[in-house]
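Here's the structure we're looking at; comments come further down.
Removed from the display is one protein chain of the complex; every other protein chain stays in position.
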Amino acid sequence: MASIRLVGVSKHFGDVKAVDNVSLDIADREFMILLGPSGCGKSTLLRTIAGLEDPTGGEVFIGDRMVNEVLPKDRDVAMVFQSYALYPHKSVRANIEFPLKVRGVDKAERADAASQAAEVLGLTPYLDRKPGALSGGQRQRVALARAIVRRPAVFCMDEPLSNLDAKLRAETRAEIVALHHRLEATFVYVTHDQVEAMTMGTRIAVMRDGVIEQVGSPQEVYDRPASVFVAQFIGTPPMNIFPAGAIEPGDHLVGGRPEDTVISDDHATSHDRGVAATVVLVEHLGHEAQVVCAVDDHTRAIVRMNPSDDLPRNGDTVRLNVPEEARHRFDAVSGARID
Amino acid sequence: MSGATKRRWRDVPLAAAMLGPSLVVLIAFVLYPLGRAVWLGQQRCNVQATKCRSVGWGQYTDVLRSNEFQSAVWVTLKFALITVPVGLALGIGLAVLADKHMRHIGFFRTVFSSTVATSVAVASLMWLFLLQPSVGVLANIGWLNDIFPVIKEPGLLNDKGTALSSVAISSIWANLGFTFIVITAGLQSIPRELQESAFVDGAGGWRRFTNVTLPLLGPTLLFTTVVLTSRAFQAYGEIDLLTNGGPVPQQSTTTVTYLIYGSSSIIKNNEGLKAAVAVLLFVILLGLSALQFRGLGKRVHYGS
Partner (left out) sequence: MALDTTPKGWRSWVRYALLIVMAIIILFPIYTTIVASLKPGNRVLRNPLVPDSFTLDVLGDAWTQGRLGKYLWNSAVVAIIVTMFQLLTSIMSAYAFSFLRFPLKRFFFAIFMATLLVPFEVTLLINRRTVDSLGWLNTYQGLAVPFLATAFGTFLLRQVFMQIPKDLNEAASMDGLGHWGFMREVAVPLVRPTLGALGLFSFLASWNQYLWPTMITTEDDMNTIQSGLRLLRSSDLDKPNLIMAGTIIAAIPILVVLVVFQRQLVRGLTAGAVKG
């Protein structure tokens, strides 16, 4: 049993509130993503769970145990670092075996576990090399192997893919998800990449300025973002947010996903409701086209269109609208969702 | 807050265990003696140094004004002014001379480095055997004595005009291996592209040396200068072995360090005066290193 419960956890560095009164329940065997821009406190929160930071306030539970006073090594938690943190002077085998060696596991058992972990991650041919002789993706897998060899109840991962190139990142994403199924452990995964968040997580906690803005499944977070921030952080291109009164009457903001936003000729349906905009850029991506429009000086909106459609041209004046059922409404001041 | 405070103190026992041994030694054998020397500097002691009594801080100014101290500072200064520039120039010259791809260059590099293996005692005895007026090598080469009678009578180490220079030459020789190795390493760390770009710009060999090599060698030269200067100010062994601070009565090779520790120093039986001189030497060295870093530091180009 390795659920994780955070109760009012704060971490202050001097005057900076890196994590501010965060409460979060993570179920056993869940794949929880902590998502947010850099500096939002997601890594600090993860490190608090791992025990690398002492919380300034609040309580951290792993299972039923309050672990505030428990040393990292006694929390049954493994951590994968962004930099991989491999021991450069030890061979791959020694790196993988190391956590077991420290814990006094005997040699034969250690070697067994290490070969097994290496097998799972396809590292068997590299066991006798030093980390310096491996590619980024291979080092990353050594770091994973070192984490799984201990069979911990909780895996903490701090942006483990951010140093890999795009192709390798996609492959490794799938590998980590497969690993999660196989290990039946709880994963807490920090990233600023919303694609990773959407594809890997069972749930996502979106953070900003030390606070969790929303927790939910990837689909929930996408479909019903709790705030303008979440709406614009998740989804590529981000959700269009129209100023109050532009799409419908009222003093709230209206949001629409680029695929939900419709574009129409300024003259033909001039009686239609919607907002006037000027086309500033048309991008052809092959499978689709993205039309970037300026609604006013501060507001841009992007519309996804079929490339075979009749596309507007730069400088055209058009009208933009979002169908009633696809509209997201947000408070103009707080940015919070209004239902 | 309790967590943070606790973390601040958690490592304290470990830190104490790790710093303890070093701290004990450094306090007992560096800081305590420094303080003690400052205190002793205002005391007069009997010959056995069993009884000392304070005679007041004025003893420092007395020492400062004394002919013996001033003469020792002057001798030290002259010694440094000979050994440092000459040693540095020779070091640079040899390093540049040997910094080429030529046949047998490895042999010459080994030769130029060789004196690094000599301790001050070894080097000084070798030079003693060269310079000594009765059994020395130079004294037993007939034609040389005809040209330079001073070699035989009274001897280079016994003539007040040549004694200090002779000690300085032995010291320069002993340090040359070190200087050569360090400057050669500095030369080899200069990126070749810089030489090449200066070459493309049309700079000749000498211009490349003065405009590219020398400025980039700055940090190395600063380091070498600092080391050579502090060695010059702390020179003791070569004087003890070659001249004993003499020739008397001018004490023409009695440096400050020799004044404190020398077996024929005139204050050898006065612990208080020795301490006062030692403390003043410390102050001089402090001032000197501050000066060197201010003066040279500004003109040194550090690589990125």
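Descriptive notes on the structure:
Just so it is clear, A and B label the chains in written order, and each chain counts residues from 1 on its own.
Operating definition for what follows: a contact is a pair of C-beta atoms (placed from the backbone, for glycine too) under 8 Å apart; a residue touches a chain by one contact, two chains touch by 3 or more.
These numbers come from a predicted model, not from an experiment.
Within the complete assembly, B:I181 is the residue of B:V86, B:V150 or B:I181 that touches the hidden chain. Summary of contacts with the chain left out: across A:G39, A:G57, A:P72 or A:G216, the touching residue is A:P72. When you scan B:A72, B:L216, B:A232 or B:L281 for touch with the missing chain, the hit is B:L281.
Counting the whole complex, the residues of chain A in touch with the unshown chain are 50-52, 71-73, 77-79, 81-85, 87-89, 98-99, 102-103, 146.
Where chain B meets the chain that is not shown, the touching residues are 7-12, 14-15, 17-19, 21-26, 28-34, 36-37, 40, 49, 94, 97-98, 100-102, 108, 111-112, 114-123, 125-130, 132, 135-137, 140-141, 173, 176, 178, 181-182, 185, 192, 195-196, 199, 219, 223, 226-227, 230, 234, 236-237, 240-241, 256-257, 260-261, 271, 274-275, 278-279, 281-282, 285-286, 289, 293.
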